[in-house]
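Here the complex is missing one protein chain, while the rest keep their positions.
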Amino acid sequence: MDKQLDLSVYAVRTDLALEAREMASRERSEEIPGVRFHSEEENGITVSKMVIETMEGAERIGKMPGRYVTLEVPGLRNQDSELQDRVATRFAREFHAFLKDIGIQEGDSALIVGLGNWNVTPDAVGPMVVENVLVTRHLFELMPEQVEEGYRSVSAVSPGVLGITGIETSEIVYGIIEKTRPDFVIAIDALASRALERVNTTVQISDAGISPGSGVGNKRKPLTKETLGIPVIAVGVPTVVDAATIVHDAITYILAHLGRQVKEAKNPKPAGRLVPGGFTFPGKVERYTEEDMPNEAEQKAILGMIGELAEEEKRQLIHEVLAPLGHNLIVTPKEVDDYVEDIANIIASGLNAALHGAIDMENVSAYTH
Amino acid sequence: MDKQLDLSVYAVRTDLALEAREMASRERSEEIPGVRFHSEEENGITVSKMVIETMEGAERIGKMPGRYVTLEVPGLRNQDSELQDRVATRFAREFHAFLKDIGIQEGDSALIVGLGNWNVTPDAVGPMVVENVLVTRHLFELMPEQVEEGYRSVSAVSPGVLGITGIETSEIVYGIIEKTRPDFVIAIDALASRALERVNTTVQISDAGISPGSGVGNKRKPLTKETLGIPVIAVGVPTVVDAATIVHDAITYILAHLGRQVKEAKNPKPAGRLVPGGFTFPGKVERYTEEDMPNEAEQKAILGMIGELAEEEKRQLIHEVLAPLGHNLIVTPKEVDDYVEDIANIIASGLNAALHGAIDMENVSAYTH
Amino acid sequence: MDKQLDLSVYAVRTDLALEAREMASRERSEEIPGVRFHSEEENGITVSKMVIETMEGAERIGKMPGRYVTLEVPGLRNQDSELQDRVATRFAREFHAFLKDIGIQEGDSALIVGLGNWNVTPDAVGPMVVENVLVTRHLFELMPEQVEEGYRSVSAVSPGVLGITGIETSEIVYGIIEKTRPDFVIAIDALASRALERVNTTVQISDAGISPGSGVGNKRKPLTKETLGIPVIAVGVPTVVDAATIVHDAITYILAHLGRQVKEAKNPKPAGRLVPGGFTFPGKVERYTEEDMPNEAEQKAILGMIGELAEEEKRQLIHEVLAPLGHNLIVTPKEVDDYVEDIANIIASGLNAALHGAIDMENVSAYTH
Partner (left out) sequence: MDKQLDLSVYAVRTDLALEAREMASRERSEEIPGVRFHSEEENGITVSKMVIETMEGAERIGKMPGRYVTLEVPGLRNQDSELQDRVATRFAREFHAFLKDIGIQEGDSALIVGLGNWNVTPDAVGPMVVENVLVTRHLFELMPEQVEEGYRSVSAVSPGVLGITGIETSEIVYGIIEKTRPDFVIAIDALASRALERVNTTVQISDAGISPGSGVGNKRKPLTKETLGIPVIAVGVPTVVDAATIVHDAITYILAHLGRQVKEAKNPKPAGRLVPGGFTFPGKVERYTEEDMPNEAEQKAILGMIGELAEEEKRQLIHEVLAPLGHNLIVTPKEVDDYVEDIANIIASGLNAALHGAIDMENVSAYTH
């Protein structure tokens, strides 16, 4: 393998800042300069807050500067409606706090944009949220005196995707914003994750803007505070992962697994930072930590030539092998229909409660169906 | 009944210029000044062409000046796929000629707007057409050199309705037009008819503009050449009728039916103009003509006091009776799901063939599904 | 019109025993022998209980002997979720009492059959209920020791319709019953009503059996206690009405309306039995009573020749007039999608609470979505 190659195309794609940070900090356990990070787990819901404060930090992580709040709830896989209600409530609280943090006022009007293709289930989370949010702008426009206290003006659109409309998503959104003049935008989108267990169990809130669709060439226009002139809050849900990433991470886990077996003979209680992507399923799953990883000699013993490759080289190799076989597909869990519907309902319920003071945050699901 | 009342709210609502003309010319058989009209039937498809040339004509009929082409195909009720193909082909030809007549050039770019609520089947014909038209604008934008001869730039959106988005449909459409600068707009919408047999069997093409939705107060903004600065071609399909109209027309038919029975003793072969709404089902149905209608004395004999009422008074009475009973609903045929899907496919197929020279007008249905 | 004709084909079709009784008792206000009837309204929900005890009563009404419980809730048109919850709760209570009355025990196993065509929205109420009921039979079969107290064995199928499967619905149901041996059957079906305001606002529970579909010839086999050997409880919702019935009833209402106007000069407060089909919208609508109806001479004055016709003759005339015009369609309200979904959810919630003691009857909607 030619190390001179530009390996960027082989980079694992992730839309989650949380994962990007894990990948960036893998080799070192020290803090990343310009990046603040805090994470805590409570009752099956892990909430992580990250602020990328400097361009240096942004470059290290490969994500734009801004705030990122991530909710991880592995238990959502079990389709437990009591947990779903708790997640909606927690999401509402975090979203409400996020609005405050970035200076959105109680009376500011919102435009909710459901990005993605409603005909492709794993891409339909945005349009599904839009179908279920409480829309009030027309009431404020037509009979403002009749709107009760505790509601703000909310409008919502699903602009479709380029292949359906023939129009860049951004152009539609720009046009609607110019005509309707909302005070801020909430953009919901499906994301790619690098870890299968995060798919449909994770929600990311960010004010760093969003680039909808897979625009070609220079046509792709982002939705950001800079381009729109108003705050943009992106809410993203990973719903897919690519097969090469599944393979790459599995090999990492095999190394950690065998590395730990070697070490456990001597040292029975491993602890420390997570291996990238090695999310902790509270009370349910193994966790591998950096300490589990075998050293270079051990890696060679375990995986031979492959064990000697750098991360980038491993990824390149996997791509080289899978792509020509037609194996490098983007995949989603078999139960995608239910999972996407569930998480869209959680987000819609949470947004309704966070946006309208009149909606009880403890009973968020009553306003959606 | 107080004849001083403003009876306009009791007027039979129709979005079809064809029906409006029938109603306006009922009492007289002479031509309406400022309105040209021609109709011909071929093989189960009746094509009527009307031009409202003057404001006088517009006022008489109650429709804006402009061109109106109407296809009536009662046989569509039978869901015969051979007939559906013929209708799509005929629609393509009429639409293509219409474009030419109003000065649209082969290379002019089109924006297709699917008006209506996709969650209400009888209102979903516009969004269904949009799902099935061939969209090409992104190809012209991203790789113009690769687009084959015989295609024009077409984009398509379904802007939703006020209750779903919180935004006036017109505002969304205006915004998109400003950003994407199409040369003309095609707006597809579901209409109300006054005749149950026209529901889902009729298509109207017009350049007189369209006022989407049930806007309240002064907010309602039309989509017209005047407001948008580019030609607007409306394609409408009646999918609903209100119960009071069903009753009113049935009473008219009862009069005509019994009037004819009286006359047929003397004169066995009635002929002449149709009774309003009395569409001719080719080879299948009765037709009532103005000659069948009983005279005033006969009307009184047949229908007593009711027979003495003027048209407007009859309508008012029916409204007065049905409304408080909760009987004055807007209704649609039971088979609405199939009918709306069928006619949306016909329109999408026809538009594809009419808009793109490369699509064979004899095989229009191959490009939709 | 030839009075010798068999007029049965012109009879107004209704699947509601409540309406059949109204029609049968129209001319006389006395009780119908062999038929017990009681009705009461509470808070927007009218519950009527009828028992047809004798074959004489059955013949008079044209419905099979048995129990009929009907809930009428005109306010359901307003899609008020608080009312929907109350209706589900009331339906649960009435259904639970009905089970007791006909001798079903707490532990008896149920098969729920969703009759109708899921591709035709007004016919899909049965399949929609089946999608939302709590199914437990497999748990009892596979791990009986793990099923909590308070549940009974419930299975559920939607057998489709003849045009989709090629098989008589009854044959499929018979086959499944023989294999699974439930203790009783609950069959959900869409009905035809004769009154537009009852469409999607009424539920009928009956133990008189049901004949699914529009079977041809002698092939049609009913689902009854006699044919199946186990109790059959039919739950029906009127979702359609035919246009001729709309017209016929409107003419009756016109007579009552004008008759009342004549009488009110003398007698300001009408009272008494309802005119057939003249449902009372609590606090919202007019009611016409038999006393409003004009006498024969008045009818002739109001409606001339038409006023002189007997009921059957009027119906025949309307059919004769509308059918050849293609006007005699079966129709459903425009908002059919929402209405059918709402009432299916109410029935599913109510069945869940009525069938399983463990489900709180005050919070019935928590188990469906």
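For clarity, chains are labelled A, B and C in written order, and residue numbers in each chain start from 1.
Keep this in mind: a residue touches a chain if its C-beta (ideal position, glycine included) is under 8 Å from a C-beta of that chain, and two chains touch if they have at least 3 such contacts.
Here the structure is a predicted model, which means the values were calculated and not measured.
In the complete assembly, the contact with the undisplayed chain comes from A:Leu322, out of A:Leu83, A:Leu139, A:Met293 or A:Leu322. For the chain missing from the display, the contacting residue among C:Val135, C:Ala310 or C:Ala358 is C:Val135, taking the whole complex into account.
Although one chain is not drawn, the whole complex shows that of A:Ile210, A:Val336 or A:Ile359 it is A:Val336 that touches it. Among C:Val157, C:Val262, C:Met305 or C:Met361, the one in contact with the hidden chain is C:Val157. In the full complex, subunit A touches the hidden chain at residues 74, 77, 119-123, 195-197, 199, 240, 243, 246-247, 249-251, 253-254, 257-258, 278-279, 281, 284-286, 300-307, 317-318, 320-322, 324-327, 329-338. The chain not displayed touches subunit C at residues 131, 135-139, 141-142, 153-160, 162-168, 171-172, 174-180, 216-217, 219.
As a convention for this text, only the chains that are shown with their structure count from here on.
A separation of 49 Å divides the Cα centre of subunit A from that of subunit C. The distance from the centre of subunit B to the centre of subunit C, with each centre set as the mean of the Cα atoms, comes to 35 Å. Residue positions of subunit B in touch with at least two other chains are not found.
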